[in-house]
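A single protein chain has been omitted; all remaining protein chains appear in their positions.
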Amino acid sequence: MSLAALKTRRRQDYPYLLEYRTRWNDNDMYDHMNNSVYNFLFDSAVNSYLVERCGIHPPSSPQYGLAVHSHTDFLASIAYPAVAEVGVRVTKLGKSSVTYEVALFERGSDEVKAVGGFVHVFVERSTGRPPKDGMEPRLKEALDKIHLGPVTPPKEASKL
Amino acid sequence: MSLAALKTRRRQDYPYLLEYRTRWNDNDMYDHMNNSVYNFLFDSAVNSYLVERCGIHPPSSPQYGLAVHSHTDFLASIAYPAVAEVGVRVTKLGKSSVTYEVALFERGSDEVKAVGGFVHVFVERSTGRPPKDGMEPRLKEALDKIHLGPVTPPKEASKL
Amino acid sequence: MSLAALKTRRRQDYPYLLEYRTRWNDNDMYDHMNNSVYNFLFDSAVNSYLVERCGIHPPSSPQYGLAVHSHTDFLASIAYPAVAEVGVRVTKLGKSSVTYEVALFERGSDEVKAVGGFVHVFVERSTGRPPKDGMEPRLKEALDKIHLGPVTPPKEASKL
Partner (left out) sequence: MSLAALKTRRRQDYPYLLEYRTRWNDNDMYDHMNNSVYNFLFDSAVNSYLVERCGIHPPSSPQYGLAVHSHTDFLASIAYPAVAEVGVRVTKLGKSSVTYEVALFERGSDEVKAVGGFVHVFVERSTGRPPKDGMEPRLKEALDKIHLGPVTPPKEASKL
């Protein structure tokens, strides 16, 4: 997807949004949040949705999500002690896999700082393999609630 | 200080208090926030005070705080995806050093989860040594605002 | 690039290789190294090359590398307390930008665990913008030493 299209992302594009106060050690020696930390926040927001809305209990659930791919485009910087806001939506929902789009904003600023994606394959804890019947119905239903379908760039993107 | 006294700590004992949403990777394999993460949060709250209230600008300030000691007593656990609240007060303010007491709470719960302390010695960026005239007046004044003096256990602690 | 091609990556494909002992908190609640930690290790190996071979001194160099994109494919897991080995090669070297391919192995095992890529744009510290004349010659020369050109899948990949 073009960077111009990514730059048009807004908070309202993400049905699930959480605030994360940045930490001292998030900044690296260049005085802005290190690029690897974005992934920690994306992972945290996605797993929070899984725990709080989808019935996943990490130490015991019979199925869990294994990350098989992640990517991020960094559009602008953010720095401690700012407060980050991380948005999540589902863009593809398969039998046992799910593709999320995630984005990072900064409290008090409109422009999106980074947009990423990652893919979970749900596997059975006992075997480490995808379940024959796919992910659990309760999980699928909850993911479907933030499933917006394949994301097309909004109209105004073409003017950028 | 006795653990019984530490357990009586309340949010109102700390004049500076910040919320930190826990992150997925804060939990370790025992499904609670790893003990080392507490230090990251304490460090983050203290440095936030230094940046937002004391005029410290990490990439350029002529003086900065060097940690020379830290300690923590862990009283109860907290786990992702809970929201932590970290309190800070100054218990000793020297010419170029400051001793903080820090505490961690969980949103929605009264009991304190951990109480720690750490000591910063302010040094000159150019030499790495404490400044001859001690810390900058602006810094000292701002630290003095949350300086409560040596902390004595509250009365009710003796009943524990 | 196809996953089958990525799975054929070997240590010898990477001219710069460093060992990183995993840490207790690298594992998440599923008892393997969290996917976000891979990015920390990739970032660490790339920056180590920049510091040790390319003359970059993070607190003072007039130019520094800003990450604008990263991605990772996770092929197999690794878990604390294993020792990771991270390889780096350059696959594209522009005027002020560089594309790295990075891979993670585990000491004692042949198969690659993850393959990723990321892109640095070198900017001037004073302006935050790419330098008019591109990256410094010393930097470019050192990056050119591990520049293998666009990476094509090895022949045997087609048999997978």
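Each chain gets a letter, A, B and C, in the order it is written, and its residues are counted from 1.
Going forward, contacts are C-beta pairs under 8 Å (C-beta built on N, C-alpha and C of every residue); 3 or more make two chains touch, one makes a residue touch a chain.
Just so it is clear, the model here is predicted, and its values are computed rather than measured.
Shown chains touched by the undisplayed chain in the intact complex: A, B, C. Within the full complex, the residue among C:Gly55, C:Pro81, C:Gly128 or C:Gly149 touching the omitted chain is C:Pro81.
Although one chain is not displayed, its contacts with chain A can still be listed: residues 24-25, 27-29, 31, 34, 36-37.
On the side of chain C, touch with the chain left out of the figure occurs at residues 18-25, 27, 31, 40-41, 43-44, 47-48, 51-52, 58-59, 80-81.
Although one chain is not drawn, its touching partners on chain B can still be listed: residues 28-30, 34-36, 39-40, 42-43, 58-59, 64, 66-74, 118.
One rule holds for everything that comes next: only the chains that are shown with their structure count from here on.
With chains as nodes and touching pairs as edges, the resulting graph is complete, every pair of chains being joined.
Copies chain A and chain B of the same sequence differ by a rotation of 180 degrees once their CA atoms are superposed, given in steps of 5. Taking the mean of all protein C-alpha atoms as the reference point, the chain centroid lying nearest to it belongs to A.
Same-residue interface: chain B and chain C share over half of the residue numbers found at their contact. For the pair chain A and chain C, the distance between C-alpha centroids works out to 23 Å.
Chain centres here are Cα means. That of chain A falls 31 Å from that of chain B.
Centre-to-centre spacing of chain B and chain C amounts to 36 Å, using the average Cα coordinate of each chain. Multi-chain contact residues of chain A, defined as those touching 2 or more other chains: 40, 43, 58-59.
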